[in-house]
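I have a structure I would like to understand better, so I am pasting it below and will then ask my questions one at a time.
The complex appears here without one of its protein chains, the remainder shown in place.
Moving on to chain A:
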Amino acid sequence: MLDAAMVFAVLVAAIWVGESEYIEYNTTQRIVPDKINVHMVPHSHDDVGWLKTVDQYFVGANNSIRGACVQNVLDSVISSLLEDKNRKFIYVEMAFFQRWWRQQSKAMKIKVKELVNAGQLEFINGGMCMHDEATPHYIDLIDQTTLGHQFIKDEFGKVPRVGWQIDPFGHSAVQAYLLGAELGFDSLFFARIDYQDRAKRLKEKTLEVIWQGSKSLGSSSQIFTGIFPRHYDPPDGFTFEINDVSPPIQDDMLLFDYNVQERVNDFVYAALAQANVTKTNHIMWTMGTDFRYQYANSWFRQMDKFIHYVNQDGRVNALYSAPSIYTDAKYAANEYWPLKVDDFFPYADHPNAYWTGYFTSRPGLKGYVRVMSAYYQAARQLEYFKGRNETGPNTDALADALAIAQHHDAVSGTERQHVASDYALRLSLGYEEAERSVASALASLVNQRLSLHGVNLATDFQQCPLLNISYCPPSETTLVDGKSLVIVVYNPLAWKREDVIRIPVSSFTGNLFILFLVGVWYALYKMYSITSKSTVAALFHLPVDRVSTAHVFVRDLAGNKIESQLLPLSNATLTMRRHYVRAYKGKAPGSDVLKYWLAFPVSVLPLGFSTYKVTSCDQSCHSSTISKMYRPEGSTDKSIKVGQGNLMLLYSADEGKLTHYVNSRTLVTASVAQSYSYYSGNDGTDKDPQRAQKSHIVSPSSTKKCPICSKIATKPKKEPKNDWAFFRSGRCSTLLPK
């Protein structure tokens, strides 16, 4: 009898007799001086929110919208890098990397640190997100970048060298010099420039330039800038995600469709085509695009083969590289580069596709981001004054939320609605925590001060983030029974400042309510403030005499009376308040008992605060002046003059339109008109479907503008303190403070 083991071994061998040999791919290639060097830069462009929220992208949820899971990217990239030390990868968005890093074991963290130290994994750009360049404030850009760079420094001891703004829709001068050169970056890379500009640069080999974005800082603000020949994806036919359609290299002779020579030829032709539009013998292939490398081996396997076979072929030199290596090679080439000044706005990728709509898209979110930005600035000051509380409440969550909100599909307004809601949710959560931090910081400051005046305060404060729609429960409360409303105003600017603040007050008169001792605190948002980043006010109740809010007066802490004015709340504001308070808080704001804005001037020292008391009084006291209505209808004047200071605006009495601007101090007199119009969005049903109005793109259906307000109801209120011109028609209202 046969030995069974022998028999079965033979049977197996019979089946596998056609086995092909293991091929060890040579991926060791480095730069070769005399050849075209194809720097293959593996990357994944991971939007910190767009079609899905940042966390949905990270964990791979909501995949019916898009199969994208950043966890898979990082998990699989790391294991691919560990398999071959010649492989490289760059990572850009620290919001994602942080999420991933938190979840790793100690052993994995050690391995990843080794990859970083070996240059296999390189952080570039390195902010929390790849921020937008058109719609964020530069302070937000600095903050979000600092947050990411601090993380990289703390965890890895590394400093990113390269700016990688590959996707934003146009590029700003500030990006080039401030978020580029001033960060210590050696280079900046991106993809999107105007199609006409690109065509010219391709022709003239000027896609790579030295960009001097600052008019002020001269050559010290220059940065080497590379614009990709087409986009941030690989040349056609070289994308290798699991379901991509590029033909993989099939180098197993025993299988059908062996294609090594054909694919090597494709590679060489694509490289030569790019070399033809690129200075020096170094070209970069961005090997990746949105949310790629979800199974990294699918890419690296092909790149290994390309590097192996292309270098065997020898016509060009293919290597794993990174933008930093590429930059060094460009630098070493000792070339002259054209100088670029100013910026890359606006961006069009097509004759009818100007990406200028997103400058305005989602103005509600844009406003919210800006308000939060200013609040964050002030809150950090106060947090510092009191001493930061590591375990919270602190400003960290707001910092994260704001950083993510700078993403080029966040504040830009180009994300899906549910994602925009997610950004707003994160901001509001961050705000809530910061609000508590501010409340406690300011309470401690105020109490130090008030104790000098022998006053003792409750330390619980309220702030009013919805002041712009006249929602501020603590100020709306009827002041009775000897209680005062105390307002603390914080000035985050470093110079002394005088300004007018407004708070909504109740219309009840003479009613006697018992008020509890409640500390309240609100933030005041001044929509007309241009120079100030923010004004923060705090208010709370003190026991005072019985009052009615129609008869209130304002005193400073020393007891000096401050002139104040009551302005009626417009229906437009009250309508907004009803709807938006409910949308924001989940409950109705209560009955509309408000009738007035109480306005009064405040004076606050740099980085300081002032305290004011609002007290009700009986009919006889010298209370706040109630604004009087001026009705132009009965007037014989042809024009209405508004303004009691140097500046005066003139409105036509019959049409209610602004006609003139007069400054009696500077002697400037100008005729001026102002009105509202709208462009009809193009639905793309004409010959060019690109013209459909999308969130990125402005493309009016025609150049004709449609006026909204033809006949304007004008209600100027003439009073000693403030002139307010209020205009209203069916769809728009304007409040011009002066």
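Methods note: contacts are C-beta pairs under 8 Å (C-beta built on N, C-alpha and C of every residue); 3 or more make two chains touch, one makes a residue touch a chain; residues count from 1.
Basically, contacts and distances are computed from a predicted model.
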{"item": "Missing subunit (named according to UniProt) among the choices \"Translation initiation factor eIF2B subunit delta\", \"Proteasome subunit beta\", \"Adaptor related protein complex 5 subunit zeta 1\" or \"Glycoside hydrolase family 38 central domain-containing protein\"", "value": "\"Glycoside hydrolase family 38 central domain-containing protein\""}
{"item": "Contact with the hidden chain (one of A:I242, A:L272 or A:A588)", "value": "A:I242"}
{"item": "Touch criterion as defined above, residue of A:S76, A:S214 or A:S412 at the omitted chain", "value": "A:S76"}
{"item": "Contact with the hidden chain (one of A:Q29, A:T225, A:Q294 or A:T414)", "value": "A:Q294"}
{"item": "Touching residues on chain A - with respect to the absent chain", "value": "1-2, 4, 6-8, 10-11, 13-14, 17-18, 60, 69, 71-72, 75-76, 242, 256, 294-295, 298"}
